[in-house]
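Of the protein chains in this complex, all but one are displayed in their positions.
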């Protein structure tokens, strides 16, 4: 395993909200301390799990400022700057740099389906202008356009400020082909998105994972990462059973992003970490589903707070 | 045919650009005078053809201001306000109202795939807060989430500020089912998106079309609309042959949004109306394709300017 | 409207079954007399609605034999011969010819996704060997591979035994482009698949429709076809309301093929025409849904038999 700046478990941090378009700063503090205590090796703000695209520009900037203040350099901070407007993406990248973040994360613009030629040109120009290193974000279920292997190869060779890729496609073949490609530039990082694929990804040589569940159970994912890096298959199988049980219960019968986000934020609230409120256009789960989720969490051995936050 | 505020041909206006994130104001003036002279019954700004999602908030507001100034009340102006962030959508709706627009157009937020329950709630709350009437925009190829018939029915009955729907799904069955639904509220408008389906849509009772090609050839579409409203099938067939030939040549071998937009903007430039520049992340077509397009336009009898703008 | 061998309403005949893999011959006789009395201009056996792919080779041949015996030349018979094995398709085409059918209908083989080059070559070779004229069948929802316009153009020019196409894609743009293509060979027939699109298709110049609902209500579709051919828009709108109401009720909340087939066969049984039994792997609808369907049919004014067949 090479020594990379962004390897290991880097949770896509949930954005705690006190009200529509208003940060829950106290929740953010508790959440950050919780994941750092669990051994994570970085924080990814304003990703899909962070509901970045749903937030106003004002709240995005405030979140980055508060997070850098709270973290105080204890772990690198990556900031999602994907937008459909390149001007807005670049403005956020500049703010992230000023506020002390270490890198930005960029997906294809997600309104227009794009040609790969346009995509490579767009990303190259963005990377040249970005004051921070750029991690690619491959998530075709949300952005329509995927980074083809050939496009990643071009960016590896021609865009030195592009330093890695987070792959949330869920396609293990593509992920392994990225690992082969990464050998063409020392230090290029390949991270797995879906937490259920962290174990096979790291066993096959992947550099880490951006696990949403690590907001709630950071040590489960950092332990699993260690077991996979060291090739302890028995421990990998034991922890992976927990990961699969946890994710099937937490996300409750469906991997729709809504199910994922409402389940995770509600669980964080039950655990006393931050408020459950989602950013519109998504809305809170029903009371009956909340009760079922609380029971699931108890069954899984998650420690709940006396009262939800 | 009922008398509706937004019926007939309402072109989705191209946004002329002089440079990245800089309006081509002179081009905008020529373009607006051109389409008004062609008999269009409204203008739709900042839609997909207007590259709304690619523009910065600053340029969006400037475009609405310039367009209302140029139009001076000669036709109603509809403003696309779709965004992934509800706060940004609402801010733009308020600006559009202040600047003198007549309505806003709203698609589902296009990052997260959404449940219909969340979608209806989101649109209802938006419509309540919007200072202008809201036209729905159904475009699942770009927004992932479609408005189901049941959701449109709910909004027809429970959201009085929702006044119609523009359907760009390309599905004639769905479009006809919308027409049946529209009978449940007098005055609810149903417009066809794809220009190649304008004729069958109006023959079956549809109220008009948002035809991208009407930027270049407004009279072709207003004539076709009239022929269909009056049931002149022979004239419909004659004009429809032109529409199909035009769209197959202009968009040159592919209905990718990129092909559509680059073809249309380049043609507008050849016709002396406005600059061909696209908003990033899309880029200009190749010189060889430009030459082929110029030849196509001449073959189709489109009058070209001595020099592109 | 040109005079074509296969124009007008050609129902995709349901295959009445007395038991798994056993024909309901009495039902078949009643059904054929019913649709002929309703003025249909041909019969299409062993299509999707006829559950062709689910039947054994033995039953397919028996059906063709019985149908030609019953029809006695009163209308042309088209036989679906699509299969994943070309040898089996050709064997059925030869049997259909011997048994007295007028044409065969061929879709792309539906197991492997295919390249267009392979598809054109396969269809050309098939058409050369087929003893009967070949109608193409475009149904990408079931066959994966669609006929592109370019492939249809090649077949129009190079495969004289290919005499037309039935388009069940539901894409009105594609259908209109087929009509333009058809002008390149006099006599080439273009039929619409989905019955809800019959009216716009014929208004735009289409030659007829393969309407599943015409098994039950043949006169509704032959009347609608006449109204559209003669350009009587008021009558088209009146009948189309019935078609849309009928199809939304009959197929009961879903255009899944299962919903379509179970609804149609059950309705035919209620109308006293033939047994409701489906060919496996599809199964009968639930008793509660049957009761709801019977009520729908009464509401729509369909005359029901005292007892289901």
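When the chains are written out, they are named A, B and C in that same order, and each has its own residue count from 1.
Throughout what follows, a contact is a pair of C-beta atoms (placed from the backbone, for glycine too) under 8 Å apart; a residue touches a chain by one contact, two chains touch by 3 or more.
All of these numbers come straight from a predicted model, not from anything done at the bench.
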Among the displayed chains, the hidden one touches A, C
Taking the entire complex into account, which one of A:196, A:223 or A:280 touches the absent chain?
-> A:196
Among listed residues A:116, A:141, A:177 or A:284, the absent chain is touched only by A:177
Filtering A:244, A:291 or A:305 for touch with the omitted chain leaves A:244
Touch rule applied to chain C and the missing chain gives residues 20-21, 48, 53-57, 59, 84-88, 108-115, 117-119, 121-122, 125, 141-142, 144, 256-258, 280-283
The missing chain sits against chain A at residues 170-173, 176-177, 180, 194, 196-197, 199-201, 203-205, 231, 233, 236-237, 240-241, 244, 248
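Note that in this section only the chains that are shown with their structure count from here on.
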Separation of chain A from chain C, taking each centre as the mean of its C-alpha atoms, in whole Å | 50
Tell me, which residues of chain B touch at least two other chains?
-> none
